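Sharing a structure with you now.
Subset of chains shown; positions unchanged.
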Amino acid sequence: MVIIMKAGASAQQIAGVVNRIESDGMRAHLSQGEERTIIGLVGDERPVDAEQIEVLDGVERVLPILRPFKLASRDFKRENTVITIKAGGQTFDVGGKGVVMMAGPCAAESREQVLESARLVREAGANALRAGAFKPRSSPYSFQGHGEKALQWMAEARERYGLALVTEVMAPEQVLLVSSYADILQVGARNMQNFPLLHAVGYSMKPVLLKRGMSATMEELLMAAEYIMSHGNYNVMLCERGIRTFEKYTRNTTDINAIPVLQELTHLPVIVDPSHGTGKWEYVPAVARGAVAAGADGLIIEVHPEPSKALSDGAQSLTPAKYQALVAQLRAVAEAVGRKLLV
Amino acid sequence: MVIIMKAGASAQQIAGVVNRIESDGMRAHLSQGEERTIIGLVGDERPVDAEQIEVLDGVERVLPILRPFKLASRDFKRENTVITIKAGGQTFDVGGKGVVMMAGPCAAESREQVLESARLVREAGANALRAGAFKPRSSPYSFQGHGEKALQWMAEARERYGLALVTEVMAPEQVLLVSSYADILQVGARNMQNFPLLHAVGYSMKPVLLKRGMSATMEELLMAAEYIMSHGNYNVMLCERGIRTFEKYTRNTTDINAIPVLQELTHLPVIVDPSHGTGKWEYVPAVARGAVAAGADGLIIEVHPEPSKALSDGAQSLTPAKYQALVAQLRAVAEAVGRKLLV
C-alpha cells in the first residue's frame, strides 16, 4: 500500500499516518518527493483497510499494491485448477486440455421439453445440460421457473442421456435443494455480489459456475470467487457472459479480453456464454468460435428445440441444427489452437 | 408493441406474426411502409413476451410501447405516495412537502458508537438513524457486521433519541428478523435484482428503501419496485445512490437527473444518498444541496463520530460537526425551493 500525502501536508500529519500504520503492526517507509511525501506500507497490506487510511488528515490518495484476492490468484497456485465432473455415467475435466460444451434451453419448461432438449444437445455434442428451474426475471409478471419439478425433469434427462446438470441457484435457502439435483451450481450475473448466496455455495462444496456481473470488473469477479473459496470450495469456474456497454445492437458485449486476462490472474477455468454475451442467436456462432480461438476452457450455449416457443430467451437460442453445425466449426477451431472439444 | 419486419419479409412471414399475435388474443394492425412492414399490436402488450415475437421468421425488431411497470407508474396512481413513519415517539411523512433526513454510520460497530451516533445526528437534525447490522462487503475478509446484536443497539438508540431506524436486509431469511427491529428495510444496490429478496420484503409490508443498482437504469429500478409492490407492499422509497461511470475521482456518479425523471414516471418518494453517490465526504455537502434544490424528498447521509476509526466507509462519512453545518445549508436551500426540512 502506498499512501500519497497532499502537497503541503504537515510533519504532524505525516507522523499521524506513520503512527497509525505502526499501531496496526506494519512498518512505514517514507519517501520525500519534490511535490509530495509518499508513505509505503511494508508487509501484507490486506488486513489494513485503505478507507481508514484515506480519511486521515493530510492524505490525498491510497494506492493498493497487492491484488485483493488471494486464493483465486495465480500467485497462490501456479498450475491450472482442473475440476472433474462425474455425472450420468460420464466423466470430464473442466480446465484441462479439452474444451467443455454445456448446452440447453434457458428455462426448463416441461418434462418433454427438457428430455427433448437433452436428447438433441447430446446428439449434437454436449457434456452438460443447462436449464433453469429458478429463473431471475426482470418482471414479477414473467414466468419464474418450475422449481423442484424442473430439477426432477433434469435429473431424468441426466440418467437417460448421460449429461451433467448445470442450473441456477438464486437464494441461500435453495442451495441444499438445488445441490441435491445439480452437478454444477450456477450463480447468475445478478447474484455475483449476493454475499449470503456466495457463502452458502461456498459451504456446499459443489462445483460452481460463477457468472460475471453485468457491470462487474474482473477484480470483482475474482473477489466473488474468493468468497466461495474462503469456505474451502475451490471448484469454481468463472463465466464471462457479456458486460453492459453503450452498444444497443447487442444485449451485452462479450469481453473476449477476459479470457487471456483471467488466465493470467487466476488458476480457475474460464467458460464463455456467447448466448447472453450477444443476446441474438445470429451472432452466437461467430463469438463462440472467437472464444475457443482465444483460449476458453468451455462454452455454455442456449439451445431450444423450438426457439419461437421458448418461455424466455428465445431470441438468443440456437436451434439444435444450428448448434450441431456450430459444434463442427468449433472442433476445427479448437484443433487449430492445439486443443480439442470434449464431445 | 410495434413489430418491425425485415426489408423483404415475405407475405408468409408477415402472416406468421399476425397469427401468433391473434393466437395470444390480441389484434394485429398492419402498416405497409415503403421499405418495411410494421405490425402494431392492439391491446395491453404486457402479457406478450417481446422475445418470443422477436425470434419469429422475418422479424427485425420489436419496440415496446408501454412501460413495463404498472403499479409503480404515475399512470396507475397520479398523486404522490406519502409514507408515514411512526417510530421512537415521532411521526413523519416521506414523500410529502417536507424533506426527510436520515443519517448515521455505515456500520453499527458497538453499542457506544451506535448510541453516540444517534445522539449526535439527533442533535444536528435527523428523522432516522441509518446503520448497518449486516454488511455487504466486497472482500470475504472484511468486517461483515454484528448482526442481531447491532439491531438491538439500534433499537435502544431509537428509544433514547426518538429516531426511526433504517437498516439493510441482505437475504430472504433475514427479513423476519430485521423487520422485528427496523422501521424501514433497506435493500442495497447490489441486491436491487435479488428477486427472492424483493419478494420477501414485498410480503413483509414494512416500508422499504430500495437502492438503485450500481449500473441499473431507472426502468430496472422501477421494475424492482414493481416486484415489491406486486405483493401489496406499496411503501417503497426509491434511493438514488450514484451509478458507476468511467469517472475515477469519485466512487460513483450521483444521477441528479433521476430526481425529476422519477418524479415524472412514478408516484413513489425519491431519496438521495450523496455519501455513496460521491464516495468522499468533501463532496457530500455540494451534492446534498444540489439534490434538495432539484426536488429530492429526503437524504440519507453517512455520519460517524470519528470517521478515521470507522470500520467501513470512513472516507465518505461526515463528522457530526460537518453534518450539522450541512443541515443548516440544506434548510436554506429547501426554503428557496418552497419546501422545508423535517428536522
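Quick notes
Each chain gets a letter, A and B, in the order it is written, and its residues are counted from 1.
The rule we apply is simple: a contact is a pair of C-beta atoms (placed from the backbone, for glycine too) under 8 Å apart; a residue touches a chain by one contact, two chains touch by 3 or more.
Values in this document were obtained by computation on a predicted structure and should not be read as measured data.
Summary of assembly composition: all chains derive from one sequence, 2 are present in place, and the complete complex in the structure file consists of 4 copies.
Basically, only the chains that are shown with their structure count from here on.
Inter-chain spacing, taken between the CA centroids of subunit A and subunit B, is 27 Å.
Against subunit B, the residues of subunit A that register as touching in their complex are 20, 46-47, 49, 51-52, 54-57, 68, 136-142, 144, 170-174, 190-191, 193-199, 214-215, 220, 223, 226-227, 230, 244, 281, 307-315, 317.
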